[in-house]
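With one protein chain held back, the other chains of the complex are shown just where they sit.
Now for subunit A:
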Amino acid sequence: MLSQAVVEDVLLAALETGGDFAEVFVEDKTSSTIQMLGGTVDTAVSGRDFGVGIRVLNGVFAVYAYTNDFSRENLVKVARNAAQAIRGQQFDHSIDLRKSLITPHHEIKLLPNDVSKHRKIDWMRRAHHAASNYDPVISQTRITFLDEEQNVLIANSDGLFVEDRRVRGRMVIESFASRGTEKQSGQYGPGAHQGLEFFDELDIERYARETARTAKAMIDAEFAPSGKMPVIIDNEFGGVIFHEACGHGLEATSVAKNASVFAGKLGEMVASPLVTAIDDGTIQNGWGSLNIDDEGSPTQRNVLIENGVLKGYLIDKLGARKMGMASTGSARRQSYQYAPTSRMNNTFIAAGNSTPEEIIANTEYALYAKYMGGGSVNTATGDFNFAVREGYIVRNGKIEKPVRGATLIGKGIEVLQKIDKVGNNLGFGQGMCGSVSGSIPADVGQPMIRVSELTVGGR
């Protein structure tokens, strides 16, 4: 991608004005997106991203610059421009880059560029057929197939020089049900940090039928009730609750500024003792997994909360400097166009002891969120919200009827403290997480949980 000699020149130029750390991130990515509508391909585009990000730190001050003109002359110029913002003590640097090889933990067999578009379309057609044949009420399907191969080179003035290849594939299946002027949808988006053999092994039909089933269930549903009530949230993408309500508040981005409700609470009981939560960037072929993070540090399994006690944060190099704590291998960025910052990889609530059947059977009245949609959080106040994609009313230990249009709102710490049941069916769901360093793939996960009280916004 770039030679060691060029990288060295760029790093030295970046440090000319007295910066104490410089980093180069080179990215060469090919990606392809195919969208199929109602069984025929509607759009297809593919291409190549290529650029270089240069970061200079001086204490906790950070300068970031990027370019896609990768000539040595331009890179040195960009590095010098960035350095202009640093007014530190100048001294002679010498940089000793040592190329390190990483051990790939995520087996990748079929590279996206070696798989014909026709094969990708076959996988998509299977999803379309399974969904559209599920029921006559299904009026439309939309299947999006995304794959990418991202090659990165990360080098810094501490001597790091490392390359990595990340390969991901994902198929987002959406089914739409229509009745009169009403429309409802269901969605599933399985994906992995893996070669496209992932799709050979995937039960595509099961996921597709599930999206159709959701759409059908919701078109026949009445609006969810409003007010405070117990809420049961099922596994897999249900983990978005922890991701939004707590995960973002544990990132150094907000903790270091003391702008998180979790700042200064290490060692304190912040959740129900039933809750253990983990962010694990090492899960084999996990959607949010990486061999190394975007600063070149190996990813880790980070315990965030253990039996209700706050154990750790998610920290990148700059956050580590600000907080006086070690990096947790959590630096991520969408591309070379973003400075890295602390982010989640695969975040989940660990499995508990209750079976899902027991939890429902022991609930007098609750909203049961079988599938969750997206959500967001204000990390400063802890206010979160997220959408219920498929909901039901549970009454007297039984699922009574489907309900649609529900939103769950609350405050991060409060919801953690109100978790009174944790199931044993841990599962993961794939999502894209957006924050200051862009949109990145991340897994959310949890077993079924019950929250004793949440505000449900219905009608």
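As a working rule, a residue touches a chain if its C-beta (ideal position, glycine included) is under 8 Å from a C-beta of that chain, and two chains touch if they have at least 3 such contacts; residues count from 1.
In the analysis below, contacts and distances are computed from a predicted model.
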Among "PmbA protein", "Iron ABC transporter ATP-binding protein", "3-oxoacyl-ACP synthase" or "PPM-type phosphatase domain-containing protein", the omitted chain is listed in UniProt as "PmbA protein"
Given the contact definition stated above, which residue among A:T17, A:S132 or A:Q184 touches the chain not shown here? A:Q184
Of A:G18, A:P356 or A:G373, which residue touches the hidden chain? A:G373
Among A:P104, A:G159, A:G227 or A:P273, choose the residue that contacts the chain missing from this document, as touch is defined above. A:G227
Where subunit A meets the chain that is not shown, the residues are 28, 32, 34, 37, 40-51, 61-70, 78, 81-82, 85, 117-118, 121, 139-140, 142, 176, 181-185, 223, 226-228, 254, 257-259, 261, 337, 339, 373-376, 378, 380-387, 404-407, 409-411, 455-459
